[in-house]
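Of the protein chains in this complex, all but one are displayed in their positions.
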Amino acid sequence: MSECGSCSACPSSSQLDRMGLDVGKYDYVVALAGNPNTGKSSVFNALTGLRQHTGNWPGKTVTRAQGGYKFNGHRYKLVDLPGTYSLLSAAQDEEIARNFILFGRPDCTVVVTDATCLERNLNLALQVLEISSRVVVCVNLMDEAKRKGIQIDARALGRDLGVPIVLTSARTGDGLDALLVAIEQVVTGKVELHPHRVLRDGPFQRAVAELVPMVEEVAPGLPNARWVAMRLLDGDHRVRQALLSGELTEIASAQKVYEEKIPMTIAQGGRE
Amino acid sequence: MLSWLRRIKETRRRVLVEDALKYLHKCDWEGTASTTASVGEALGVSPSKAQLLWQQLQAQGLVEISGDHLHITPLGESLALQVIRAHRLWEKYLVDEARVPLADVHAMADRREHNRNPEAMSVLDASMGYPATDPHGDPIPTAEGVLSQTDSVPLTHWAIDRPARIVHLEDEPVAIFAQIVAAGVYLGQRIKVIESTPKRIVFTDHQETYVLAPIVAGNVFLVASEPMGREAPLPRLTTLELGASAKVQGLDGTLQGYTRRRLLDLGLTKGAQITAEYRSFLGDPVAYRVRGSLIALRQDQAQHVLISTNENQEQNHV
Partner (left out) sequence: MSEPTNPVDALLDRAQDLRQTLGGNFRDELVEAIYTDAQAIADRASVKSDSGRLDFDQRIDRLLTAPMLGLPLMLLMLGGVFWLTIAGANVPSQMLMSGLFWVEGAGSRLFEHLGAPWWLTGFVWHGVYRALAWVIAVMLPPMAIFFPMFTMLEDLGYLPRVAFNLDRLFSKAGAHGKQVLTMSMGFGCNAAGVIACRTIDSPRERLIAILTNNFVPCNGRWPTLILLATVFIAAAFPPEVASVAAAGSVAMVAVIGVLFTLVLSAILSRTVLKGTPSAFTLELPPYRRPSVVRILYTSLIDRTMFVLWRAIVFSAPAGGLIWLLANITISGHSLAFYLTDWLDPLGHAIGLDGVIVLAFFIAIPANEIVVPTILMLYLGNTMMTEELSSSSSWRSLFVGEHDWTLLTAVNLMLFSLLHNPCSTTIYTMWKETGSAKWTAFGALMPLAVGLVVTFTIAQVWYLFT
């Protein structure tokens, strides 16, 4: 049995330097989102060298955990969000996850999904793609999938979702090097992203379409105006407040800066 | 100690004022006349105390008194609406999110409505997605104090065979309301009256048939609705045998709030394939496979999931 505690099994051990809890200075923030029980914490532990407990029952991570790692000369702060099925409800854990993806402005959000149950997991992935385009979808538990005779076509999935797809088995360490590379490519803007957006015709979507220009007027350049419009229709207090306080406008301008200055941030190094 | 006593006294006085305004608003809304005597009686205060109350209300500019008739002023009206808003939002919250039985929420909301601040109320409002009506179908006033009005007709006066939607269930008197709830009638339900006699009212939602006494039916209010497409009742998930599969057709209207959102999030949306896998050895819950994962549902939740088995799917195609 190869365990990720042993260094031989570690991916890219030459470039990966686990920093554990020591995340004083970092270049990029990476958020880990996912359904409960998808091995999200295993991915987190494998990358940071921490050993957050991962029991096999849903809803173990109830708070946000942080850790760090260094890869190819860059320092990353990794934030493990609570496992959620969705980002639409106002439940406490979903709100933590949602708020961090939106307001915490991670440089990349990794959605950890369960290969054995892709359909249910894509529900969350599609919702994250509505909020942010800087997403990597990590299809985890590939070892379980293999055991059950499930095969995943990463290219087809990548075509449909429009973001990098990485197949991993975090417990054994398989695929984690590819994940590190994919994250790097997203945070440094080396990969083109065309996130999938859910479109349907109906009164709801027409109402969304009507609101989108108004959102864009308030916060020009906001990457997820459509999502903000949807949340306003659904009655999301936090989003409403963020609009009133100007927080969303701020995010929009930060996004512009990011798009213009990608090569600069790479050169700059630490930002805190 | 003294300040504490004073605070209690002040709170009590405020509660009385707010109750009085609420009652006056109700009379206004229903178009009934309100006299000093009738209001005093409704509030259960002695005539001498009532006299003091009127003086106070008048001094604060909340009511106008002409003779023994009371009229609520615009200022009093807006305060009353704030109280009503708090009351109905709390009712909505207690039923949908805290899952308190519908029959108990009125009394609980009565206690909470006096202890409110506008900010907390708007957070509550937003967290539930700005509901338009409370669990009884009464409109919830907006933060600006706008109360929308719908013209509804009691079930007793509804024509046979005319498609209708239930928009309001009167929560007073409590005993009648309890009977409405016990019958399984719910807000937003689309029905058709089959039989209407002075003895009983029979109606159906194409799932089940309901029989109510006129005194009960009189507290159920309807508006016209477009006719329902499907005439055959859909089976419920509880009827699915172990090992069998079906397609989810939707969640019924009685399931609201948190539970509904959670079931949707787990993938119990229209069109999802669902298989009953196995039952707990105590008989409940049952584990269902849906969208690739195994989810345990208690039977009282599964009965809100409408399904179509393969046979009646075929019927639909024909």
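By written order: A and B. Residues from 1 in each chain.
Definition applied: a residue touches a chain if its C-beta (ideal position, glycine included) is under 8 Å from a C-beta of that chain, and two chains touch if they have at least 3 such contacts.
Note that the structure is a prediction, hence the values are computed from the model and not measured.
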Visible chains that the absent chain touches, using the contact criterion stated earlier: A, B
Residue touching the undisplayed chain, where the options are B:T35, B:Q179 or B:T259: B:T259
Sole contact to the chain not displayed, among A:L32, A:L47, A:A65 or A:L88: A:L88
Full-complex contact with the absent chain, from B:I8, B:A98 or B:A213: B:A98
Absent chain, residues of chain B that touch it: 98-101, 104, 129-130, 132, 144, 146, 188, 250-251, 258-267, 269-272, 277-285, 287, 291-298, 300-301
Residues belonging to chain A that touch the chain removed from view: 1, 3, 5, 36-37, 51, 53-60, 62, 86, 88, 91-92, 115-116, 118-120, 122-123, 125-127, 144, 147-154, 156-157, 160-161, 171, 196, 198, 200, 202-204, 207, 210-211, 214-215, 217-218, 229-230, 232-235, 240, 243-244
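Everything below uses one rule, namely that only the chains that are shown with their structure count from here on.
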Rounded Å distance, chain A centre to chain B centre (Cα mean): 39
Residue ranges of chain B in contact with chain A within the complex: 122-123, 125-130, 258, 261-262, 264-267, 290-293
Of all residues in chain A, those that touch chain B in their complex: 85-86, 88-91, 114, 116-120, 123, 234-237, 240
